[in-house]
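Have a look at this one.
Of the protein chains in this complex, one is absent; all others appear in place.
Per-chain numbering from 1; labels A and B assigned in written order.
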Amino acid sequence: MTQTAPAIELKGISKAFGPVQANKDISIRVMPGTIHGIIGENGAGKSTLMSILYGFYKADAGEIFIQGQKTTIPDSQAAIAAGIGMVFQHFKLVPNFTVLENVILGAEDGELLKPSLAKAREALTDLAAEYELKINPDAVVETLSVGHQQRVEILKALYRQADILILDEPTGVLTPAEADQLFRILNRLREEGKTIILITHKLREIMDITDTVSVMRRGEMTATVKTAETDPEALAELMVGRKVLLRVDKQPAEPGAPILQVRGLRVVDGDGVERLKGIDLEVHAGEILGIAGVAGNGQSELLEVLGGYRDATGEVRLNGDVIDLTGKKSDGQSRRKRGIAHVPEDRQREGLIMDYHAWENVAFGYHHDAAYQSGILMNNAAIKADTERKMEKFDVRPPDPNLAAKNFSGGNQQKIVVAREIERNPDLLLVGQPTRGVDIGAIEFIHQQIVSLREAGKAVLLVSVELDEILSLADRVAVMFDGVIMGERRASETDEKELGLLMAGITEMPDKPIIDAVEEQLAAKEAREAKQHG
Amino acid sequence: MDRMPHWADAVLVPLISLILAAILSALVIIGIGEDPVAAFNLMVEGALMRSAGWGYTLYYATNFMFTGLAVAVAFHARMFNIGGEGQATLGGLGVALVLLYIPWPHWSLALLAATLGAAAFGAIWAFIPAYLQAKRGSHIVITTIMFNFIAAAFLNYVLVNLLRPQGAMDPATEKFPEATHLPTFRDMFSSAETIMFRGAPANVTFFLAVIACLVVWLLLWRTRLGYEIRAFGHSESAAKYAGISPVRITVIAMLISGALAGMMALNTTQGESERLILNATEGAGFIGIAVALMGRSHPFGVFLAAILFGFLFQGGAELALWTNIPRELIVVIQALVILFTGALDNMVRMPLERVFLALRRKEG
Partner (left out) sequence: MDLFTILQVLDSTVRLATPLLLACLAGLFSERAGIFDIGLEGKMLAAAFFAAALAAITGSVWLGLLAGIAASLMLSAIHGLASITFRGNQLISGVAINFLAAGMTVLIAQDLFSQGGRTPSLIGKGRFEPITLPFAEEVIDIPVLGPIYYELISGHSILVYVAFLMVPLSWWVLFRTRFGLRLRAVGENPAAVDTAGVSVVGLRYAAVAICGVLCGIAGAYLATGLQAGFVKDMTAGRGFIALAALIFAKWRPWYALYACLLFGLLQAVALRYQNIDLGLITLPVQFMDALPYVLTVVILAGFVGKAIPPRAGGQPYVKER
């Protein structure tokens, strides 16, 4: 028996972004016809490594061998030619193009579009039959659900005859049923002899589907092992470098009076599309209400309305008092005055001014606070002193108020935001994706802070796409789908499977295969959206 | 981590850009058959070696401080106000109306009132583009350009049909009353023995411009409004989250910007011509763009860059007087400065960053 060459072999790959070393001397071998997982914390360098393999970034040093051949990959064109396809975490689709146009882009046959489109249409039909990858080739991509957009990305790679498929955090945007289906597709591809690299931070996915797994930490590859010979605890320790607490300790909830009451909340966005279609919910004192759901089903809009920067109709009460949902009294300032604090979903776009110093960011949103003023001028010294105190209490590193926000790591940036909001001792804390792009140490710390606010008798509304996070933090879980709350469950009395169905808009156990029911729901949602798009 | 220390970004980048612009300008001068060294000497001679030269240099610098600040304030709110020219044109009308139709006992009171008039008219002219940007999303760059053209046509109409004295041929108002004439540098700095700044138009407005630099600095870095303007400029989405109204900041920042541009007219209209004429702005509104870019939108940088451009403007006038080089050379230099400091600054910055990165590696 002759030894087969590895499908992919990387030797000594290094890459720096300015002063930051993203990849340090990384070597890896992946055999053909296998699924190889790469796991690591946020910022460990997984995506950078794969972007180098796909020619998106250029490595500073190192060699790449594809199917045993030494290959240089200066750009994505070379990667495609070498049979590599990649599904990025943030899709690389042209939103106002059709599926067909997106598929042929860069892989057209000849100067004119007509023959290329006809050929691609045929190929898509074949691929759909072969791999459960059904999609309407004439749909405009921006009207598709994220799951279907991901499907377009996979089709793009297969249309280009990729033998090696890289997927970067593919399940973050999927319901559990869709994730299962994706894994079935990946298995099928593996059976066909294709090689798959799966980047993820979810241990369960690694255990479920991969043959081998590599662990990355701080730009270095710390281990490569056979999946069958390891377990989640060992992997977690390799990822973080120490034992990790995978569950949050908290006392049983003792809910008090209702703090937040929402009735019939509706939002129509600038394009005339209805994003919230009558939301009813309550959050009590001493309680964490988790909002689960796939991103883009109205959770962001809900937070924006409650945070005071999106107009809505309906009724919202805080401590029994009605709060304005439109007009001058409906903005972030008045919300904060009433005791609503908000850790937004995207700290880089919303929670922080990345070019502002840490101290300026600690005043952000609270810059009208009397303690921060001296006469008509701002009291910068007072803000800096306050910042130092908060940085110490929340263990922000480095504890330098004069450092710009962009120069902190993701976890420390998030700690600045959380410190600013929680230290106001709000009646209601709105939290969106509190641990997205945050290292495990900071995750533990932030989770503890949220729980201790609840234990101090405050109300917390938690939005997260991570079901694990919702299940471990929340007391009650409400699931959103297409602008509607599909159902509410006690966290202790439900599981991922049940929530997963609700996330796809299914309230009762269907009498057909689950994935068919999910597809039906998604298709109906897309049709609604396409119609509203006009 | 920052790739380069802050001071290098603030000082080295504009300095190198300026040197590049100077080299190219020298090549242009050689190209039209003149001697760049002689030209430069002539410029220095005419603009800096006599007090009268300084009197012109600082006169022009006064204009550019106002328009440079105007552009800089808008930049901080991430808006590109190309309408300084039109706002200054309207500012001139404000000055003229205040001075022609209200009798003033003393120049100081007149200056105060004219300042309000200039600022108000400039602000109004900036308000419409600002409002349209904030409420209707019309791109402020294009609308302010359009408002420059509209302002020119409007002033033309007003001067020709309404404000021109009976029987006068040129489109201009009559002279402002004697009491409103501002003290020039000559009035202020000459002694009985020596006359300084002979014939030069620099006047008390220069000090107003310096004060404006200070006030704008305080406003941007020491007040809540400035904090909000800068926050909005860095990230509109974050501003919304923090309860900073984009509409309010867009409008306020542009009102301030327009008011500053309008105040330029104090210098030209009340200070120099002492009546309102067509095209009193002489492109100073546009030079403000170069000044703001060169000065990195910081009031102190604007101050320095304004004086540099005052020198170029006065030196260029000398060149046009004594050589074959037309005044348009200044437009070319202005274009090159805008190009290098505003559009090609990465061309300068990228190699610099590499140098600093290498230095840091060596240390580490």
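Operating definition for what follows: a residue touches a chain if its C-beta (ideal position, glycine included) is under 8 Å from a C-beta of that chain, and two chains touch if they have at least 3 such contacts.
Just so you know, these numbers come straight off a predicted model, no measurement behind them.
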Not-displayed chain touches, in the whole complex, chains A, B
The listed residue (A:13, A:80 or A:480) that touches the chain absent from the view is A:80
Among the options B:11, B:247, B:343 or B:359, the absent chain makes contact with B:343
Listed in rising order, the chain A residues that touch the chain left out are 17, 54, 56-57, 75-81, 86, 88, 90, 92-97, 101-102, 104-108, 110-114, 116, 156
Those residues of chain B that touch the unshown chain are 28, 31-33, 80, 82, 128-129, 132, 136-139, 141-143, 145-147, 149-150, 153-154, 156-157, 160-161, 286, 289, 293, 324-326, 328-336, 338-339, 342-347, 350
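What we mean here is this: only the chains that are shown with their structure count from here on.
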Chain-centre distance (mean CA atoms) for chain A and chain B, in whole Å, is 47
Seen from chain B, its contact residues with chain A in the complex are 1-3, 218, 222-224, 227-228, 230-231, 234-235, 237-238, 240-245, 353, 357, 360
Per the touch rule above, chain A residues touching chain B in the complex are 18-20, 307-309, 331-336, 342, 344, 346, 349-356, 360, 363-365, 367-368, 373, 376-378, 380, 404, 407
